[in-house]
Structure formats: structure tokens, C-alpha cells
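The block that comes next holds subunit A.
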Amino acid sequence: MKKLLTTMVAAAACYAGVATAAEIKPAVVYDMGGRFDRSFNQGAYNGAEKYKADKGTEYRDFEIQNDSQREQAMRNFARRGMSPIVAIGFSQASALEKVAKEFPETKFTIIDMVVDLPNVQSVVFKEHEGSFLVGILAAMASETGKVGFIGGMDIPLIRKFACGYVQGVKYANPNAEIFQNMTGTTGAAWNDPVKGGELAKSQFDRGADVVYHAAGGTGVGVLQAAADAGKLGIGVDSNQNALHPGSVLTSMLKRVDVAVYEAFEDAANDTWKPGVSVLGLAEGGVDWARDENNDKLITDDMKAAVAKATEEITSGSLAVHDYMSDSACPM
Partner candidate 1 sequence: MNDTVQLPRWIDVGVLPVINLLLALAVSGLVVLAIGESPSEVVEILLYGAFGYEEAWGYTLYYTTNFIFTGLAFAVAFHCGLFNIGAEGQAYVGGLGVILAALYLDFLPFPIMMIVAILAATAFGAAWAYIPAYLQARRGSHVVITTIMFNFIASSLMVYLLVNVLRPQGSMNPESKQIAEHLRLPFIHDMAASLGIEIARSPLNLSFVYALICSVLVWLFIWHTRWGYAIRTVGANAVAATYAGIEPGRYIIMAMMISGALSSFMALNEVMGVQHRLLIDFTAGYGFVGIAVALMGRNHPFGIFLSALLFGMLYQGGAELSFEIPTISNDMVVVIQGLVILFTGAMEHMFRPRVTKIYMAWHLRRHGQEAA
Partner candidate 2 sequence: MSDTIHQMHGAGETGAVQPAIELRGIDKRFGAVHANKSIDLRVEKGTIHGIVGENGAGKSTLMSILYGFYQADGGTIHVDGKLCVIKGSEDAIALGIGMVHQHFMLVETFTVLENVILGVEGGAVLRAGVDRAREELKRLEREYALDVNPDAIVGELSVGAQQRVEILKALYRGAEILILDEPTGVLTPQEADHLFRILETLKEQGKTVVLITHKLREIMAATDNVSVMRQGEMVAHRKTAETSPEEISELMVGRKVLLHIEKGEAAPAAIVLEVDNLCVDTLQGVRKVKNASFTVRAGEIVGIAGVSGNGQSELLEALGGIRPVTEGQVLFNGQDVTPGHGVDAAELRHRGVAHVPEDRHRMAMVTGFSAKEAAILGYEDDPAYQKGIFLNWHAIADATEHMMSEFDVRPNDPNLKAANFSGGNQQKLVLAREMMRDPELLLVGQPTRGVDIGAIEFIHKRIVAMRDAGKAVLLVSVELDEIMSLADRILVMCNGSIIGEVAAADANERVLGLMMAGVAPNEAKSAEGHHV
């Protein structure tokens, strides 16, 4: 045991020696879904990988298995002198709060949640703005004047998506009808493609012909159902246009990858600042996806309408209501 211990200590020391040579030693702690969830966590992974490819900076990451490991992983990274430590997902907040207090010198970044500490940077997105844009596209693409929304877990964050979307649809077509469904009330709702597909079908049966999902893995079923029924789906978080070319109208991009990339980059450039950073349309934190897969689906009218709305929002002349500001949606 003693021999083992010394070997380990030696190994750790050796590791630390290598690490100091680098500019920064970033780390990522994913949420339960794991780094390959094709959605939120994977966005973070892509950002970290891109940074590694661009700058050659190694990073460490960890997928948690149970709730007590959140704290353990962050503390482990912090103790090894890793910084910044990027925690993905609102569930990390309470663990991060604890560890950030223990390691005031370490930089922490948390995505999708606000933690108010001097060494924590909180990154939240204006999902309602991105959803507003795809709402405009949905309303204009719809022939029936009926569109749908399918959320994952019924939480304020997803209602924020829904609310922005509804506002966008109504902006383009005040008479449009919108169906909304949530998949469930627990984390399982993020990963239930079968139910997602069924919800989409039921919306199609009621006349909808464009459906937007904000449901993580569940959304795979939504997009599949849309493709099968010859209707249109709208993807979320990362660019999902390529999943069913021609059947995915567009995707609402939430640039978690950008957030992670920037957190790393800012730390390296010494421009990392604690506090809340809200990434909206103006900051490039949310966007809608255009590529060869949906080229034919987007008419010039649509492009113009979206461009106009984008301009209005970034200039501040058009305010999209944020559900989370008052837990209510005006529409």
C-alpha cells in the first residue's frame, strides 16, 4: 500500500509538472446525460474539443454517475489546480456553490444557471430570442396555420423556449394556432423518443404541420415522426438539420460550445470575468441554422422576415418576453 501510495503521489506530481507548462488547465463536468447525449452536454464537449484542436490545450472532463459525484468531481479538479472548471447544467449549481467557496482562487463557469459568487461566471442563454426566430419560420412555413411545440421536462427553462416560440409564431401570423406538449416532469423526459414521436403525431392529427422540439433526446423521435409524416420539424441546441434533410425546417442553435470555448479562451487571455453573462442573439449565443439541408425550405420571404426580426431584437426595438422573468407568458 505504501509503495502504491508513493507511486501515486509521484504520478500526481509528474502530472502537475506537465500541466504548469500549459497556459491554462481547463476542465468540464458534464451533467447526468454524459458527453455524448447529442444535445446539451455534447455541445459542451464539442466546444472543448474545438478549443483543444485550435490551441492544443489539453483539458479534463468527467461524467457523473450520481449526485454526490458532482461535488467530488469539481473538488478533484480544483484540488489539482484545474481552472477554469466548467459545470454543465443547472443541476450542478448547489455542488458548484459549495466547491467554489472552498477554492476561491479557482475559476468556475456554470452553464444555464446563475450562481452568485466572486469566482463564478454564470452563462445563461436567451433561448426565447432564438425560439422567437424559429417561431417566425414555423408560422411562415405552415400551410395549415397550425404549429406545434414539444418540450422535454416541464421546467421553467423549457417554458421559456415555448413562450419565445409562441411569440414568434404570433408575430408572423397572429391567427396561427399553437399546440404545446411537455413530455414529462422528470429527467426521463429528456430521453423518451417514443413518447416524443407520439406527441408529434397527435399534433399532426390535429392539423399541425410544423413542430418545434426542445426535448433533448426525446426530440429525435419528434423529428423522425415529422419526416415520416411528411411534415416539418425544428431542431434544438445543436444543428439537427442533417438528421432528416428536407424534413427539418431549421434548428434553434444554443451555442453551449461557444460558451465553453469562450470560457477557456477568456481564461487563457486573462479576460475571464465572474458574474452573469447572458448570451442572446446580439452576442451570438443563440441563432437559427441554415445549411444545404434546409436551403430549399427557407424562402426569401422567410429569410427577410427573420433578418428583420433579428435586427429589431438586437437593436432593442423588439423585446421578446422572457418567461423566467415573471413565470408567465403573455400569449
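Here is the rule we use: a residue touches a chain if its C-beta (ideal position, glycine included) is under 8 Å from a C-beta of that chain, and two chains touch if they have at least 3 such contacts; residues count from 1.
Basis for inclusion: all candidates are chains of the complex that A comes from, given by their letters.
This one's a predicted model, so the numbers in the text were calculated from it and none came from an experiment.
Of the numbered options 1 or 2, all belong to the same complex as subunit A, but only candidate 1 touches it.
Looking at the complex, you find that subunit A touches candidate 1 at residues 1, 4-5, 7-8, 34, 60-63, 65-69, 71-73, 75-76, 90-91, 94, 102, 113, 154-157, 185-187, 324, 327.
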